[in-house]
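Note that one protein chain is taken out, while the other chains of the complex remain in position.
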Amino acid sequence: MNKLLLAALVSGAMAVPAFAADYTIMAPAAPGGGWDQTARSIQEALTAEGISGNVQVTNVPGAGGTIGLAQFATQESGNANALIVGGYVMVGAILTNASPVTLDNITPIARLIGESDVIVVPANSELQSMDDLVAKLKADPGSVSWAGGSAGGVDHIIAGLVAKAVGVDPTKVNYIAYSGGGEALAAVLGGQVTVGISGYGEFESQIAAGELRALAMSGENQMDGIPTLSETGVDVTVENWRMIAAAPDITDEQKAAITADIKKMAESATWKSILETKGWVDMYLDGDAFDTQLAADIESTTTVLKDIGLVQ
Amino acid sequence: MDTFGLLAAGFAAALQWQNLIYAFIGVTLGTAVGVLPGIGPALTVALLLPVTYRLDPAGSLIMFAGIYYGGMYGGSTTSILLNTPGESASIVTALEGNKMARKGRGGPALATAAIGSFVAGLIATLAMAFVAPWLVRIAISFGPADYFALMVLAFVTVSAAFGDSALRGVTALFIGLGLGVIGIDLQTGQARLAFGIPDLLDGIEVTTLAVALFAIGETLVVAAARGGLDDDIVAVKGSIWMTMEDWKRSWPAWLRGTLIGFPIGAMPAGGAEIGTFFSYAAERRLTKHPEEFGHGAIEGVAGPEAANNASAAGTLMPLLTLGLPTTATAAIMLAGFQQFGLQPGPLLFTNNAQLVWALIASLLVANFMLLVLNLPLIGVWVRLLTVPKPWLYAGILLFATLGTLGANGAMSGNLFGLRFSFELMMLLGFGILGYVLRRFGYPIAPVVIGLILGPLSEQQLRRALAISQGDPMVLVHSPLAISLYVIAAAAVLVPLWFRLRGKGQVFSQLAADED
Partner (left out) sequence: MTTGSNPQRRPDGAAFVIALILAGIAVVIFWQTSIMRLPAHQARVGPQVFPYAIAGGLLLLAIGTAVSAWRGSFPARPRENYGPALWIVGGLLGQILLVSSLGFSLASGVLVACTAKAFGRGPMWFTFLCGAVFAFIVWFIFARGLQLSLPAGPLERLIP
């Protein structure tokens, strides 16, 4: 056994040289998840570009990131070396879990990447376009079953927003929650549900293969010729973005320094090539523009979660 | 090129000498980390995946295959020898395997697990290569109602793990079901039984419960029974190799386990552990040595281990052909594949044929390498039992807490200003529960099974009814669901009928209430 451990040690040592930590990034998710991958990609880019000598990633999973968020806000206050990864999912989770710590308790730095949701139907579905779906939804909301991620998550929120935008009672949305987009994909492919709604990446290859028909994207821009919801006459624009934030109570100079580091990283070749391999869309946005965007997202999410009946 | 030609090309890539070395390192690392109690395959793969990034695509792929199979296999070693499974899929292995180890038959138990894993891995990987697209079509046609029927069947088979009292077995199952309710309800987003504690919102982690009940509970039992006469473990009695009798009893179990595990692993909502339950139940029904079950029957190790590995290969099918990760391990692997430039999905076999076939060949090579590595090591592993108890159990506790901390490092508790990990506190609490349950003769496995099956069956039932807008007839709508219910009914009624006919010594134990 000792020999085996030694082997682990040797190959581990090859992988990571040890330096003093410049930044610690908290991924408020389990190893392997989306936020963990984001945190580790930032780690890779920061070190490879020489922006930071060493970056450590810590994982604090649980409750849509709110457990990590609470721990970060209370323990890292004023620490200019501490960063946390977060995203739109956290906005919803803070509301549904009635989390005492919110995004106001940390210092958002920049939105880094984003992904648009896509609404799909099986190739043999009678629904040809978004118009058909809207008509069916108006005729009998219960007859349209939506497969997506967990209740109160971004997929559910978009389904609720779509219903509301076309004048259907959002509480009547027949939303079937699956654990993760993968299971939802199986349900759509197997024809178990009427439509599927999840991140574009989850459905991308099936759309390309012609197994699924994409009706609309939830984001601002078209992807591969798929129209956005606004273009189909449904006034909804939501992107599932991921961001990086710093600790509360840091000085403006410290915030500016972190923002500069992150901006440098986001413009680096390493970061671009990571986005390429992971299939992530660059949505870099910082400063006041990001703050405005964040406030708008929080407001619309609060309204729709109340409309769906998940938040009081 | 036809399938054989592609596979041959894949082998040509995998069998280069430096790739063989990578495979060997991968298998060694996977086994070394996977063997630690409390560290399951998902964490093993997540931890070791970055190690592979430094190599060229073919090399990293083959090393990764080794890590995956090594991690899957490593878990069974400690569950057999020390009764401390590191993940839910090797719980069933511990049932009979540990009884064998206590009788000095740890060698044959490890051997049948290793060879069974190899046989299952071989058949399942080959099956994956040839029938993947076709089987996946069938698998996705499974609707929520069919899954619910499958869960009903699984509940029926749980009785095989009940031990000598149905009352205590059902109680253990219900404790698990009760734990399964805790957390945010997936369908409505509302918290259930969370008592306002944020850490409970995600529910009870199966790994934490399994490691606590088995590893911590076992340690407490051994410590409390110190000086007791019945606890002397014999490290080795007789040969550490399998006898002719062992072979004869093992090979049908390997094949049955493979047959059960592979399709269940391939289902988008199957999961490795359910295959092991079915396999154990099947072996228990079909054995010619029913009296040995519960006391170290080799079929009870051979079948579930094969099922576990076959479903691990089965899991790769929806992953590769649909881009559909069905387990935590698979989700991490998906991230890995993207790193290697593989984009799983329906176009994978056409767009990335070369890499896919290299992966399949790598899996076969890794599988073989695993056997080569582990058979000679059995002698070393068995000697684990001769490690003095203070060090052995201190090590088990150390790695159990390390695995739990590594998977969930949140320091969210606070006691007198000391911050602590709530997850570790749960580990301790469930460990004490495990001790109490054992002390009063309750079986442990049904608690974990309840925690796994409860939420699955509830979600599938509610999905089925939501899609049908409340029409209960949807549950018996498909021929598949109906046949599953018929099998479940037969599994309950046939033994009962035998018993009423007075021929039922074989089955009486299963249904007997007390004593």
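Order of writing sets the chain letters: A and B. Residues in each chain are counted from 1.
Just so we're on the same page, a contact is a pair of C-beta atoms (placed from the backbone, for glycine too) under 8 Å apart; a residue touches a chain by one contact, two chains touch by 3 or more.
Remember, predicted model here, so these are calculated numbers, not experimental data.
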item	value
Identified contact with the non-displayed chain, of B:108, B:344 or B:431	B:431
Candidate in contact with the missing chain, chosen from B:103, B:192 or B:477	B:192
Touch with the omitted chain, as defined above, among B:8, B:21, B:225 or B:286	B:225
Touch criterion as defined above, residue of B:21, B:380 or B:394 at the omitted chain	B:394
Chain A, residues in touch with the chain not shown (by the definition above)	5, 8-9, 11-13, 15-16, 18-20, 31, 56-59, 171-173, 308-310, 312
Chain B residues touching the omitted chain (full complex)	33, 47-48, 50-51, 164, 167, 170-171, 174-175, 177-178, 181, 185, 187-193, 195, 216, 219-220, 223-228, 230, 388-391, 393-395, 397-399, 401-402, 405-406, 409, 411, 415, 418-421, 424-425, 427-428, 431-432, 435, 439-441, 454, 458, 461-462, 465-466, 470, 472, 514-515
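Assume only the chains that are shown with their structure count from here on.
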item	value
Chain centre separation in whole Å, for chain B relative to chain A (CA means)	31
Residues of chain B touching chain A in the complex	25, 28-29, 31-33, 35, 42-43, 46-47, 50-51, 54, 139-144, 184-191, 198-199, 201-202, 268-269, 318, 322-326, 328, 331-332, 335, 338-339, 341, 343-348, 380, 384, 406-412, 459, 463, 466-467, 469
Parts of chain A lying in touch with chain B, wherever the complex brings them together	1, 4-5, 7-8, 11-12, 14-15, 30-33, 37, 40, 58-63, 66-68, 70-71, 75, 96-97, 99, 142-143, 145, 150-152, 156, 174, 176-180, 182-183, 185-187, 189-193, 202, 204-206, 208-209, 211, 277-279, 310
